[in-house]
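Heads up, one of the protein chains got dropped from this complex, but the rest are sitting where they should.
Now for subunit A:
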Amino acid sequence: MEETADYKKIWTLCEKIFPILNDFNTPCNDEEPFLKNDFEEMCYFMKLNGLQDLLQHLVFNKIEKRLRDEVVPEFWSNFKKSDKKGFKPFYNAIKSLYDNYRKFETIIIRLELLRQATDIKVNPYNERNLHEALKLILHSCLLGQLQADYQTVTTSFYEAALKIEDIDETNVNAVCVECSEEKDNCNCVHFFQETNRKIGEMGFLEPLVGQTLTNLSYNYILNHIQKTCKDNYDSFISGLEKWLHTVVITCLKKIYYFDSTLSLNESMEMFEKKLVNYLYNSYTKVRIDQLFNIVIEYPESLPALEDIRLCLPRTDLKPLLTKKLQRAMETRLLHPGVSTTDILTAYVATIRSLKVLDPSGLLLETVTYPIHQYLRSREDTVRCVVSSLTEEGPNDLAEELNRAEPVDENTPIDDEDENWESWTPDPVEPNPTKKPSKDVGINRRNVDIISMLVNIYGSKELFVNEYRTLLADRLLSQYTCDTEKEIRYLELLKLRFGDSHLHFCEVMLKDIADSKRINQRIKEDSEYDENNIQLSTMIVSQQFWPPFKEEKLELHDTVLKQMEDFTKAFETLKGSRTLCWKNHLGIVNMEIALNDRTLNLSVSPVHATIIMHFQDKSVWELEELSKVMQCPPTILRRKIGFWLSHGILTEIKTDVFSVQEETESQTVTQEDFYVEEFESESAMASAQDQKEEELQNIWSYINGMLMNLDSLSLERIHHMLKMFAFQGPTTECTQSELKMFLSRKVRERLLIYSNGLYQLPK
């Protein structure tokens, strides 16, 4: 019985020293002091009865139960509140958890005393000591009851911390970004530091918020990069790296500073490496997404390109870059909605930018291959290239032509951003099997834009021919055109394409200069009378000009008379030579005075002739005028349309036209017109017309051959034509073009094709 009483007494003692042994519903103060005698008595009794291990076990059980059923649920309840933003929720949760933790620590200290006094050997949970055991229980309870969206709260806590750290130095605000209090009254930094210390002491930083911090840092960095780089192609990488250290890593160091589980250096070193890598990767990815625009904005975007070049070796993103840029080109550039000129401009910018990114040229070949393919399929590419080469005003291609040295594959190229020390072999990545064989000829280390453009076609002749046609158009449409500039371009083109190809153009330009002199001489000629019409003439060496469009036109008598006089004067000046007039070519400057208005216009000879006839007779029937001008009615009607649209003629009834002396509406007043329709029309036969004409010419050869030799294969015909028929400056006809032509003749039943041989129908 006495023993029972003793037990009871001892239990009361135990409850006094370890109040937690009480039912947890009754409030108890674990920190209440106890009497030394009580403690010693308890220890004595425990030791005597060998109950010390059991007591330790009981206390730990109670701690665990209290943590699991009371403390941790209370902790997590902070996470369920509706307001999850900012510092407060997590700060409060940690604060109350920590208070409880401190109380448990007191119990642990008493247990330590018990262990010393009673010589307990058993370690709860096999931990090093009781403190570690407490932490273990705390961690497992916390994680065991983890809230599904606990990261919302932890994230907003640390995000607030990052924002406080990330204050733009140039824009120091007197108010805290988090609590909106004046800086002096703000406790945020203190809250933050206190929470970090408490978590560090309880040792669950990594298990509870490690992942949050990683995710948050990544998102925060990515956001910052995106904000920084948006529509801005400056260089940012060094600034970003500095920002990463001064803001993100500094903030993380403050957090990990209190972490008791790892040394600061150990934990941060890894994290820092991860973050720097992530920064480089993300920045490069963001830039790759913008790359099409960056390319288009070249050279303004050069800093961004330099950044990418710097970052690429630190990432594995080259294949991504190639793929994305190629796709962007296809979706944004290579479709019918984009004009050829724009594609060419983009193409030049691409060449220049990719040269910055990858001086080896491999990337360039891979990315531009689809552009080549596409440009080849566009009909007006050559024309656009040639016209932009010679266009007025600042222009990429013209600039390139001025800059480019004559291509000589043998001379060593000294590339400023390449010296032997930094030389590396060509990288091998972009899939070499995909490399188009046609472009192999391009010297990779010397990317010459004009050559690349010409190589799209593989034919200088085609290129030069197009240039010749455009030059002819320009010379004929503007008599006063800047021949000096044209000569300068011609010299540049000669450097590039060689004299022989451009010889024809040289003669054309000389014709213009000669014409000016001859006109001058003729005007000074006392025999020559210029009363009727001020006539000046472009005298061309027809053999050297591209074929002119043939159009029949009978000019007005006064003009014809003037031309006759001019021809006579020319014949006198240049013995044994005469002139063949191209009546439909030229440009006429005229003034038309009507009752209520006067117009000054530049028009084509056919337009001028029409209006001159209306001066003689104010009403004409279409048919009648067509006869006089020897111009087919359908064409004439279209030309009259020009005067109708200017309100000078009017159609009084079907196919009968009359001068409109007075305007009905007041819209047309004195104005200087320059006629667009006239300007845009080429005086030259188009390349297709030329080819067609050539083919028609060879048709007579083919006929003759077949009449003599009965039947011939395609190859034979082509071969014989090459020997006899193809002459002159235009490109000769390929075998496949010939085949198409002959097939057409077969369809027209002018030829018979059987057993691979062509013959004439009997």
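Keep this in mind: a contact is a pair of C-beta atoms (placed from the backbone, for glycine too) under 8 Å apart; a residue touches a chain by one contact, two chains touch by 3 or more; residues count from 1.
The criterion applied here is as follows: contacts and distances are computed from a predicted model.
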Chain left out of the displayed complex - its UniProt protein name, from "Anaphase-promoting complex subunit 11", "Ubiquinone biosynthesis monooxygenase COQ6, mitochondrial", "Ras-related protein Rab" or "Protein ABCI7": "Anaphase-promoting complex subunit 11"
Omitted-chain contact residue, chosen from A:Q615, A:S645 or A:S736: A:Q615
Omitted-chain contact residue, chosen from A:L48, A:M590 or A:M740: A:M590
Residue of A:N293, A:S536 or A:T663 in touch with the missing chain, whole complex considered: A:S536
Which of A:L462, A:I487, A:L579 or A:L750 contacts the chain that the document leaves out: A:L579
Missing-partner contacts on subunit A, residue numbers: 476, 479, 503, 506-507, 510, 514, 533-545, 548, 559, 562-563, 567, 570, 574, 576-583, 585-594, 600, 605, 608, 611-612, 614-615, 618, 648, 659, 661, 683
